[in-house]
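Every protein chain of the complex appears in place save one, which is left out.
Our next item is chain A:
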Amino acid sequence: MAHGPRGPSSGSFTPVLLENPGAGLFAGYTPLPGAYDELFGRDGAPRPEFLRTATLLGALAPNEFARAQHLAELALLNQGVTFSVYADQRGAEKIFPLCLIPRMLSAADWAHMERGLEQRVRALGLFLDDVYGDQRILKEERVPRDLVLGSGQYLKQVHGLRPPGGVRIHIAGVDIIRDPAGTFRVLEDNLRTPSGVSYVLENRLISKRVLPHLLDKARVQRVDHYPARLAETLRSVSPASPSGTSAVVLTPGPYNSAYFEHSFLARTMGLELVQAPDLFVDQDQVFVRTTRGPRRVHVIYRRIDEAFLDPEAFRPDSLLGVRGLMRAYAAGNVALANAPGNGVADDKAVYPFVPEMIRYYLGEEPVLEQVPTYLCMRDDDRRYVLDHLDQLVVKAVDEAGGYGMLMGPQSTAAQRDEFRARIQATPRRYIAQHRIELSTSPTWDPTAKTAVPRRLDLRPYVLTGRDGSWVLPGGLTRVALVAGSYVVNSSQGGGSKDTWVLKGPGENAQRTPSVGAPGAGPAAVNNDPPGAAPGSDPPEAP
């Protein structure tokens, strides 16, 4: 594949095969004791399914890799692939650091993951239908009633409402870790406005640009059709006909930390990006203000919190939002993705009951494991947690992004005392888990100019439309860039990696071809460098 040079921000990169492979990228790489390494087995050799790619990667000279890494970071900066830092008053934008060494997933592992994710999101969707409907699962006491209805995320305003198209979790981002035995475990469900997918797509563009030869030989499943899939998902739940549907992406605006992603998704889907003041409701219908007067809107992919969606329904004190939006939603005149009220299912205190939901609604055994969890609202659990604070990770159920956490084994006595008091004051707000040793993957250390093991997690994305679910192959791999750190959040100094899901034997094309709906298909992704073949699968290696 010829990727033409494109100014200082790109330039493809030809691997230089070293005469002495021991001096390459993985020279002296030692997996972390007690952790599962994604690339290397316990014997120190690459895992068989990744042998070919690991050998090619390992043949890179550190200096050449450093250059490639630099090009990648420059490209991200020049393209403005950034997130905003709230703490910075001047609205500084930073790139989400990317480590060019990819995280790889085998075809078999991925097939297992896909099955598990699809099952989980299906059960969670049925749970939400039930909670906002008959509440069977609560009546039968399979999940504690008080726990669910007492959640700060339970929205009684949407009780009894059936969302247009019947879907509630259009976009799910499920955080998954891998324990020392190599078992995938769900850590958290994100069913409100999960973010990060734009980095998955941008990271792949960078890999294609900087490491084309490697990507070519590794036989990696493509990701660039996500926006077309998402647009199709949104259209599928429209109250209007798909061709007559006007869908928009709703953002809080350029100051939001995820603004890059909002505009990325709007751009790659060919949809308009709107802010709340651009919209208004008249006779329970939503309109966007245009230079030619008002125009109807049927589907809103909203990336603002539901508390700020409609001052009439949620926060009368807030000037943000679209007055009357929830009335239009209740009337079935506009679809909102994701549906308001989903937070009751991704509440960290509800999480321990998801396997029970899978059994209850689907009559199946869960495919994916979870992390054993103590609920501080339960007396026995709380007693255990308070006695073992130094061994547990405590999380507030209503905070995200790595905030409101106690990492017991690394905590000070003062921090533990503080959390003890907090837990005793509001036990419903806290859960605790044993710390799971996260898996690691070789990660570039710019100072030592070599690959070192760093802990990571994975956030796959599941799209659900009227006709079922689809999982984007791979997802966002977040990596703790600091030695010894367990925190992978972008807001806490983490970085990301491109996630390479390898194709199975004989898997030449995508299993599910992308559809030819207007605006769909590879042509919707238009930011490939000239010379690259946008949307095409890399040619197969023999």
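For this structure, a couple of remarks:
As a convention for this text, contacts are C-beta pairs under 8 Å (C-beta built on N, C-alpha and C of every residue); 3 or more make two chains touch, one makes a residue touch a chain; residues count from 1.
In the analysis below, contacts and distances are computed from a predicted model.
When the listed names "NADH-quinone oxidoreductase subunit NuoF", "C-deglycosylation enzyme beta subunit", "Alpha-E domain-containing protein" or "4Fe-4S ferredoxin-type domain-containing protein" are checked against UniProt, the chain not shown comes out as "Alpha-E domain-containing protein". When the omitted chain is restored, the residue from A:R296, A:R422 or A:R435 that touches it is A:R296.
When you scan A:E64, A:E118 or A:D278 for touch with the missing chain, the hit is A:D278. Here the missing chain is touched by one residue of A:G80, A:G133 or A:G152, and it is A:G80. Considering the complete assembly, chain A touches the hidden chain via residues 9, 77-80, 249, 253-254, 259-260, 263-264, 266-267, 271-275, 277-278, 280, 282-283, 285, 287-296, 526-527.
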